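Sharing a structure with you now.
The complex is shown incomplete by one protein chain, all other protein chains being positioned as in the whole.
Order as written gives the chain letters A, B and C; numbering starts at 1 within each chain.
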Amino acid sequence: MTLLSVRDLTVKFATRNEPVTALHGISFDIAQGERVGVVGESGAGKSITGFALMNLLSKPGFIDSGQILFEGQDVTQMSDRAVRKLRGNRMAMIFQDPMVTLNPVLTIGQQMIETLRAHRRLSYDEARQIALVKLKGVYIPSPEERLDQYPHELSGGMRQRIVIAIALLLDPQLIIADEPTTALDVTIQADIMELLLELCRSNMVGLMLITHDLGVVSQVTERTLVMYAGRIIESGKTRAIINDPQHPYTQGLINALPQQTPPGTRLRQIPGSMPTLSMMPSGCPFNPRCELATDLCRANMPDITQFGEVQVACHEVQRLQADLNTAEAAQ
Amino acid sequence: MSGQTAEPAVIAAPRPSRFRAVWDSKIGYNFRRNPVAIASMAIFLIITGLAFFAPLIAPYNPYDPAQIDIMNSEYPPSWVAGSLPEFWLGTDDQGRDLWSTILYGTRLSIIIGVCAVLVQAVLGISIGLISGYVGGRTDSILMRLADIQLSFSTLMVAIIFLALTQALFGSEVFGRYAVVFLIAVIGVAEWPQYARTVRATVLAEKKKEYVDSARVLGFGPGRIMLRHILPNSMSPIFVISTVQVANAIISEASLSFLGLGMPPSQPSLGSLISSGFDYILSGSWWITVIPGVVLVVLVLVINLLGDWIRDVLNPKLYRG
Amino acid sequence: MFAYLVKRILQAIAVMLAISMIGFAIQGNLGDPLRELLGQSVSEEVRQQLREDLGLNDPFLVQYMRFLGNALQGDLGTSYFFKEPALEVILKKFPATMELVFGATLIIVGLSVPLGVYTAIRPNSIASKVIMALSIVGISIPVFLTAILMIYLFAVELGWMPSFGRGETVHVFGYWDTNFLSADGWAHIIMPSVALSSIMLPLFVRLIRAEMMDVLQSEYVRFARAKGIAPWRIYFIHALKNTMLPVITVGGVQIGTMVAYTILTETVFSWPGMGSMFLEAVNRVDTPLIVAYLIVVGFIFVITNTIVDLIYGLVNPTVKLSRMGA
Partner (left out) sequence: MSETQSDSPLLRIENLEKRFDVDSGFLESLRFRGGRIRRETRAVHAVNNISFDVNRGEAVCVVGESGCGKSTVARMVANLLTPSGGEIHYDGQRIDTLHGKALMPIRSKIQMVFQNPYASLNPRMTIGQSLEEPTKFHNPTLSNGDIRDKITGVMKSVGIDPAWTARYPHELSGGQRQRIAIARALTVDPEFIVADEPISALDVSIQAQVLNLMLQMQEDHGITYLFITHDLSVVEHFGTKVAVLYLGSICEVADTRTLFAAPKHPYTKALLSAVPQLKDDSPNHIRLKGEIPTPIDLPDGCPFQTRCPMANARCRAEKPAAFQQPDGAIVACHAVEEGRSEPGVTLQEAV
């Protein structure tokens, strides 16, 4: 069953002159309990997608058009009050840097209890009991004490566990995790990822994992969306994308990893860098960096088409498919 | 420091003023789109222009006793019944032409304000640079002093200092050197404002890696401070300078109002307001209100310009 | 916290010592106590004798220690003009000034927080724009001019308010007469309090607005939104406490300015407080009174600053672990 369905979502940023487009009509679905990775480099629009789903875009960003259907309701059309009832309750979010996510002047307990009481009629003590249970759920030692501590008294890894516990407080259907381990150390990172995976599996929670790390995506998610310059350029089963990427950008991204070339030799780099919002090239946004780019790529943005197991937006892949089809027809 | 800094840039020569142009156009663009800034700038230029050329514009010289006739005192401005045509803003309690006196007074206020801020800036920027760059004990002692000085407030320190000076030297000698005293006391008492701002930016800049890289390249502390850190600390200095000029003008006016500043024979806007205050109950409002309005407008346009500069130079908004 | 406390108190003592040193230096150099005591017609011999008796020929340190010892016992000398102990003269004037400061503080605290928060939450509303425009006009009018214009408008032209003095006061105890217990007292204290708060209020509105807007941009406020917390709770529980931390620090610094402004306000309104007394003492070269005022005011600054720092330490949970100061 579809939990979340995004259709033609366009997000723009107001500037001094014309608004610039940050998301170009993206569409995707997340099924109940499904774990989806959103991969891309900085500026690809992956965080913006996450915040747009929660209707939490900060100014000057705004949703220009499109639908965000969560459990059948369009988030973009809801009243502020109705969206608030959804946030933290049916749909929760985990932020990137645990050092600045928690309010420094409120205790952990206050920050957990207020969340519970914002969505449910609970007494203070009842809420505290639930908070305790959830803290135990993320393996926090001596949770009773932690409730009365301030964030600055805890380490980064511990704080991110608390953020996860807060996200899980009201048993949401979907968790949006925006680079949840980027600010953490490698060993802690692995812990947190494993914890997140375990909790999503055992509670049948949908996860949208926003990250730049293909390794993390491959270990945690079932399906992957690859974003580039505000567009989804490739999507499909994570295995398929990691093992056999179709879009030249996805291929380049995977091939550029140091693991992909023997030690000491040159890495396979992608030349150039991602265009900025205000200097978007015409046609396919990847064309200035793409070895296969043709005049068609420089003129038109390719549509998304099915190719094998994945959906790709690339003229070259479409041409390849057409060739295959004609070859088949000839046979 | 090596003498090479004075030489023209070898490489950057082809487009030397490109950044300046971008910079100017950015400020210029903002300026052109902001009617408040344009109006403030215009008014500011008019006031300073008039004040600067006071000896040419003013019909009378308020400092020349020969041109003052006590019999002319307290004539109202031209739009009030009972005015004299030669005094279009009326006269003050001593029979001076108010228009001329205001022109000269404004000039004094601006000179004292700007000079005091120069003193503050020189003191504050050097202390702030040293404090921020050297750090350690020097820094903590200087900043403690700044904290204490700040908590006593400029005005309080200035009042006490000027009161004591006046009591020590007598009001005649004091009156003669009042301009110097005012500049000195407002300048010295406000150094912590600059020092703290500069120190804060220096600390922020010092953490940035371009400073480390300059050290690894072997540059000395003097060169790093003046060529690398100071140019990157200019935005906040610009912003507080405008506010500081406005504050210095207010401080000068307040001190003169208390009789601790410019004497009535050489009135600044503050002492003019002060002398008019005694006549306000008898209905001669203009001696107070007209210089008061000039003072407020002057300070207001400086503050508005300061707000605008802060919005434009705000490092958070400016990508760099 | 312990080191923090000790540090603050030691620093307060150091500052008080420095102030007493300045006070002592003034006393030694400004005006001649013999002339004040004896007049001019006494012979040089008698003068010398008296100098010796008064200890004026003792070494500097001995004199300073004596001055300090007397000061600690509340003896700050005798006012030349009032022929009374200087401290007593000041303590008589103290309640008037404090009531004025209290009135102004009430206005500042009562209005700056709601106005600052409102303009930060709704930065684009017309009311916010009006408030911000008024605030910049407010910080551009010197306190004394506000006071004068208020007198001219409300006392001279409209005749609604009394123009000077404390009016009818009610005796409470000791030297303390209050304005707050009679209608006439209220009428007299309103204009001076408003005038005294006239620069500080817009300053704090702007400060609170700027800090609040910064805090509202922070990640933890965004996270609170993502948790579905009601807006009022985000503004007043999450944001306001963080906003007030820097505001408290600035508030401590502003106490000094406030006391300086009392001198201006009291002068304009002929308010019988310490400020106007100080100016009169300066005009009369009443050295003991000047010195006593300096020390009392210094004491007030030090006490209030220390209290403000301690409040900051209590409000800010991170102070216990990390160091204060820079």
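The definition used in the following text is that a residue touches a chain if its C-beta (ideal position, glycine included) is under 8 Å from a C-beta of that chain, and two chains touch if they have at least 3 such contacts.
Quick caveat, the model's predicted, so the values are computed rather than measured.
*Asks:* From the list A:V11, A:L135 or A:M193, pick the residue that touches the absent chain.
*Replies:* Missing-chain contact among the listed residues: A:M193.
*Asks:* Which residue, B:L56, B:A81 or B:V216, contacts the hidden chain when the whole complex is considered?
*Replies:* Checking the options B:L56, B:A81 or B:V216, the one contacting the hidden chain is B:V216.
*Asks:* Spell out the interface residues on subunit A facing the chain that's missing from view.
*Replies:* 41-42, 155, 185-191, 193-194, 212-216, 218-219, 238-239, 242-243, 252-254, 256-261, 263-264, 266-271, 273-274
*Asks:* Please give every residue of subunit B in contact with the chain that is not shown.
*Replies:* So the residues of subunit B touching the unseen chain are 2, 4, 9-12, 14-16, 18-19, 136-137, 140, 208-210, 212-219, 227-228, 231-232, 319-320.
Everything below uses one rule, namely that only the chains that are shown with their structure count from here on.
*Asks:* Would you identify the shape of the chain contact graph, picking one of line, ring, star, complete or other?
*Replies:* Graph shape, chains as nodes and touching pairs as edges: a line.
*Asks:* Count the C-beta contact pairs for A-C and for B-C, then tell me which is higher.
*Replies:* B-C
*Asks:* Counting only C-alpha atoms to place each centre, which chain is farthest from subunit C?
*Replies:* Result for max centroid distance from subunit C is chain A.
*Asks:* In angstrom, rounded to a whole number, how far apart do the mean CA points of subunit A and subunit B lie?
*Replies:* For subunit A versus subunit B, the centre distance works out to 52 Å.
*Asks:* What are the residue numbers in subunit C that touch two or more other chains?
*Replies:* none
*Asks:* Under the stated contact criterion, what part of subunit B meets subunit C in this complex?
*Replies:* 139-140, 143-144, 148, 150-156, 159-160, 163-164, 166-168, 246, 250, 253-254, 257-259, 270, 273, 277, 280-281, 283, 285, 288-289, 292, 295-296, 299-300, 303-304, 307
*Asks:* Mind pulling up the subunit C residues that touch subunit A in the complex?
*Replies:* Going through subunit C, the ones touching subunit A are 217-230, 233, 237-238, 241-242, 245, 315-318, 321-322.
*Asks:* Quick check: in the complex, which residue numbers of subunit A touch subunit C?
*Replies:* 54, 56, 58, 84-89, 92-93, 95, 97, 100-106, 114-115, 118-119, 150, 152-153, 163, 166
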